[in-house]
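Only one protein chain is missing from this complex, and each of the others stays in its spot.
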């Protein structure tokens, strides 16, 4: 069960309106690695966690925090759209500087959302449930989380570099710091789980059931030997259970697949030598 | 530039047809973490890598391998659909065992693809470009890759447990082994990069520009203290640059946001005290 | 800013596991009119409300409540999936009753989410940001909200009729009651706004700018006169500003559109009489 | 069965080409609340109406009208794209005014559709079947329709304010007038149904089956009391069957959910105290 | 402008209800090659045709016909869902034959659409605007149309083979016949255009601007020589302007691409030899 207070956790006020920045910040709201994604990802993971109350609590702590991040960004976007000219745009565009902004802004900010944020990314794709991961396996999911915080901080940092608006920078410096913590934090949780389970997800599958003879091979499918010099191509594997091998010339083990002709009533194309019979 | 040979890298032959297994295996072809995802993810990352030829070669080695994985699974799906009854299904359903299979199979396998694989997941969602990550930052992307291989192996293992078809198990034991290697391999590549750059992505952003005072805090937004006992809530952070803090009662730093009324011509709802003026 | 407590607002415990019911309940989580939709719709509306703090507070009250509804349903789905057989499904399907359940269940519940809820609807479509409305105009949006609560209660009621599991019915009887209140509540909010503004959205557009001569006409485009007997075809319009008219035989006012040929370099098909010139 | 005549119901001729306006008008063709949505929504509702021929006729009258609205807008878009420079754009962009237009236009209008309209919105998202509602319950659906006409008129009005092209304004003044009628008309149909059935959708569910003790409560989940002053928080509810209650401090009725551990073969993360057993 | 009459062009009455057939027929309504696709494809092409009134008229004739096809199928689906048990499904499933139907049916037919058709395909994917083609080039688009009618007839024929319901067969025999005509008709229109323009789309691009030295080569990228025996690998090309060539061993003409390092502020991974400078 959730409660809300009206105060923002951190301030979200630009120095001045800027419809192009509003468009860019949408990536951090509704993009693949935006705040909607991390909020929903952590909450679904938390709600589905079976046992493991320490991790469940952690997921729900952070999932709840992230809803507040959407809130701060939505507030920022609304303020960046203050005074955005709905009317008489065609006249206004005679000024080239104004023209560049009006032609580049997200038209849905004016037409659809009435100067409010959208649940979409910076090019207008709606946020999708298929952006998130929640598998029931915490080590797998914490890796998804570490990735999300890495991509998210990278994007926030890039937008930070684009702007000279101190208010926008102030909010981004908060989000960047939180993404730093969340990387530090998922990395710690991953280390804890890997210590218990080893590095392979899932740890519970008996390894004798997999093809162990090919489980440490790097196949050189792209000509050139540079990849053979990495740690992943020689020495004991990180899981401690095998030796990395570099396979310079990968060969097929399987045969050419010949598929059985489909029955006539599929109306597939029949093999040429069967066609006589059907006429 | 790519070349193809007709032989499969590994065999892909079920012991017998099974339309329900064909439907499940679609998750490994066109699901969020299926082979289309890893193939495209590694290739786009490889094509976009600037410098770093060792990693570029690695990405292209594995991306190329993964196209062959789609091929093996597509072959397996086609064979699992052999003899699938297109005609007279309604009569056939009078047998309950047949009925359960026909009602549960993916109808597009019969109607749309003519007993071939689809570029879709196990419930029929088409594969989407938004499943993949390619950011230009290799540490971020290798974390995406480690996650993808973790989720992918988890899914393959779950399907392995469902079946007693030895041919299907044989192919899955290959895919599981390759996912093992790829976890071992991305983990090694990540270790190499983290040693150089530290654990925070991106490493190149000057940390004094972020809000360092909040960059190590765990906020207790979900009531209950279990999360405070983790490694992420105490001691020196994994990045070595701060001390984890547990904030038992998070307080807002920002104010309640009051948004400026929109201009009349947005035709937004006006604040009640401004409405008199517009009538 | 948001806070969470672990207790559910209402209990969410089925009498027994049921993977088919888990699949159906996904409609109420991630469907077009599920709880993800109303939660996000009310929060985005609330965050974007300019002035009008009474409505803003209301939106945030209810948006926050709805996140808790997702939580209760996600918990219910996880419990309905307890004991769901991952392994040896093919053997289990020899029992027809089990076969019907296994063939009908959502395969992603077993393969992808590890017996947890998915951010998707009952056929597996991921939730999308394009399901929600947030326009800046509260009367428009409250109509969207009343619609959402109407469709949502209808769906919950239909699922209620399908089941004989008392635990599922108990949760649905809560959700149905809340949808009742929310209909009652948005209807009251709409009445309040319509009293102030009239019934046309937006109320701020000067009506003399629209084609008032056609603003009260029902055009009989589908042969048959039944629609002419409704209130919308005669008498004073509900907005009080015109008389409804029934137009028995609608006639075109515009001409046949003749489009100008495209320049050669669009490589469109040229009109036949221009083609000679380009060869 | 449908018939078509070539004449447009109303004229659709801009004063001059304008590729940016063409992009904006796409929202009214293929957006969430564009003409494709209302056309398909009314037709699917009409085709699915069981009995109730008065409403069925109405739905088919208006659904048929709306196909003609797509036609007028598609014609307008094609004309706004007349003379749009496909060739030598890079040279043309040296003029800043031209540059603003070319950089802001929808590139698919030039590359993909050859200066014709697209079945997409103003940022290029394709129209989707999931935009529409058709539930079998006419009161629910008429609320969806009233919402669609409200959002649609709002968007048309906003675009009207942006332009000074009299031809575009003329078409918009027609569409705005029709949206006025359709609001007036759905409101009348809703009033008629509510008089028969009451305001709750669906009216046929026995209310004693829902949790009537919570069916009139406004829960104060977002701190602040402003919402308590509304009509929805006091007095007899609009449905006449209960009294609105304001719950100042909502308390949970349910317990903390503890989920049962998943079987080993799901390969979920096991609760810590069970992990010893699996090694 | 469009008109509608209530009569169906052809009858649409199943012999008896069948929820599984209702699900399958959705492919013909809202699938990639269903009737929504051809209706919208022909109408958008027709509305965008510049000059060429013979083709424009043809497109609008057939586009209008296809809306009536959606109508017939939507009617058929609604009737196939007559008597579909909404209530007490769990009890009903104790009968295995009923169980197979209830577990296999589209749950949205019961929960969402109230026994009406959905704008979706047979696995529930909503119809999308991106299914259609409308390019401004009629020869290109007529090829899209011929493909759509080929795929559409193939799907209808496959469903015909599945059923023994004479009413369903009767409607399908109509749709199959119309798809026959439409193949015959687009083939004739294509022949007419190819005679005028030649077979290459677009015909208006000066061929000396393309790399004519490689414009007739079949590259043997997949090992095996079977494809070399086709008409496309020898003799004069169908366009009459070159000789087909079979290139047994394709060789690269380009260099290995080395991408320029990105500026520091993209926060991409820097090439290893540049990293020293940034610390």
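The letters A, B, C, D and E name the chains in turn, as written, and every chain counts its residues from 1.
The definition used in the following text is that contacts are C-beta pairs under 8 Å (C-beta built on N, C-alpha and C of every residue); 3 or more make two chains touch, one makes a residue touch a chain.
In this text, all values refer to a predicted model and were calculated from it rather than measured experimentally.
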Out of B:14, B:114 or B:230, the sole contact with the unshown chain comes from B:114
Only one of A:5, A:100, A:212 or A:247 touches the unshown chain, namely A:100
For chain B, residues touching the missing partner are 1-9, 30, 36, 40, 43-44, 47-48, 50, 57, 60-61, 63-65, 67-68, 70-71, 74-75, 78, 112-120, 126-130, 132, 134-137
Where chain A meets the left-out chain, the residues are 18, 20-21, 23-24, 27, 31-32, 96-97, 99-101, 103-105, 121-125, 154-155, 158-159, 161-165, 221-224, 250, 252, 258-262, 264, 266-275, 278
Residues on chain E facing the left-out chain by the touch rule are 5-12, 32-33, 46, 53-58, 60-65, 68, 72, 75, 78-79, 82-83, 86-87, 110, 114-115, 125, 128, 130-131, 133, 135, 137, 139-140, 143-144, 146-147, 150-151, 153-154, 157, 160, 169, 173-174, 176-178, 180-181, 183-185, 187-189, 191-192, 199-202, 205, 207, 209-222, 224-227, 229-232, 237-239, 244, 250, 252-257, 259-260, 262-263, 265-268
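Note that only the chains that are shown with their structure count from here on.
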Note: of the two pairs A-C and B-D, more contacts are counted for A-C
When each of A-E, C-E or A-B is compared with B-C, the one sharing over half of the residue-numbered contact pairs turns out to be C-E
Averaging C-alpha coordinates per chain, one finds the centres of chain C and chain D separated by a number of Å equal to 9
The distance between the C-alpha centres of chain B and chain E, rounded to whole Å, is 27
Dist(centroid_CA(chain D), centroid_CA(chain E)) in Å evaluates to 26
Listed in rising order, chain E residues that touch 2 or more other chains are 1-6, 48, 50, 96, 99-100, 103-104, 112, 114, 120, 123-126, 135-137, 154, 158, 161, 266-267
